[in-house]
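Only one protein chain is missing; all other protein chains are in place.
This part shows chain A:
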Amino acid sequence: MSTPKISDAVAGGVVSTVEQTISRRRSEGGGALIGYLPVGFPTLTESIDAAVALVANGVDIIELGLPYSDPVMDGPVIQAATQQALANGFKLRHGFEAIRAITAQVDAPVLVMTYWNPVVQYGVERFADDLRAAGGAGLITPDLIPDEAGDWMEASIRTGLDRVFLAAPSSSDARLIQAIEASRGFVYTVSTMGTTGARAGVDAAARILVERLRAVGCTSACVGLGISTPEQVREILGYADGAIVGSALVKALTDGGVPAVARLALQLAAGAQDIRPASSPG
């Protein structure tokens, strides 16, 4: 059985809207801006409003985080937000409710970022079915490597959901190829060795890693971790297909509510325009 390649935009009879969006942004001369927010923070309603505001202000793809008790890839800002969401009574069903509410209002793809145990406990097959039914585009799985993802590969192929695996500066070339072959949508390119959280400068490691991914055939690499400004978005989209902003948006939501998220999204989106002449091949 051949492993599905990232370029196979059609699986299970469903087109990857994430790949379509990335390719549209490329043809427009820009790059994809991906915005992360956790469900249930500060409340379920506000998290839905904030996600809608992201898209209304130029974010192309939503990364919706499901709060989890032990988020080892997350830094202090997202930890605090997701811990509050859990304290407020977040349940997995709220995640599906949020996706329904968001996709009813905007037509940007919604990828779910989740640690693996909640999916296992919900049931991998059932999770895939309910995510598809709610209108979700797929999963970003920070603590699931392709080596352990047999159940998820099967369920996502059956339902046509995207699978976003991570590539790290420390990954060997063999592992980069494995991530590319296992992923659909994009490969989450970890900009630096560390956890989520704004950083003053984006590591040179990000550019090197994208170059390494390209060299082994990656056609869709989005960079995340430590990106918080329009300048950083512009710099990254100079060489990558997408830029992922998380902690900065969560901090804006914490400090200034939905209006602050909208303002920051608008600024970030400006960084994602006019990267290169429109319609040039990416």
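Just so we're on the same page, a residue touches a chain if its C-beta (ideal position, glycine included) is under 8 Å from a C-beta of that chain, and two chains touch if they have at least 3 such contacts; residues count from 1.
Assume contacts and distances are computed from a predicted model.
J.: Not counting the visible chains, the remaining one has a UniProt entry; which protein name from "DNA 3'-5' helicase", "Malonate transporter MadM subunit", "Tryptophan synthase beta chain" or "Dihydroorotase" does it give?
T.: UniProt lists the chain left out of the view as "Tryptophan synthase beta chain".
J.: Determine which one of A:A167, A:I227 or A:L253 touches the chain that has been left out.
T.: Reading the full complex, the residue touching the unseen chain is A:A167.
J.: From the listed residues A:G35, A:G65 or A:P142, report the one that touches the chain absent from this view.
T.: Residue touching the absent chain, from the options given: A:P142.
J.: Given the contact definition stated above, which residue among A:M193, A:I208 or A:A278 touches the chain not shown here?
T.: Counting the whole complex, the residue in contact with the absent chain is A:M193.
J.: Touching the missing chain, which residues of chain A?
T.: 68-73, 75, 79, 83, 86, 91-92, 116-122, 142-145, 147-148, 165-172, 175, 179, 190, 193-195
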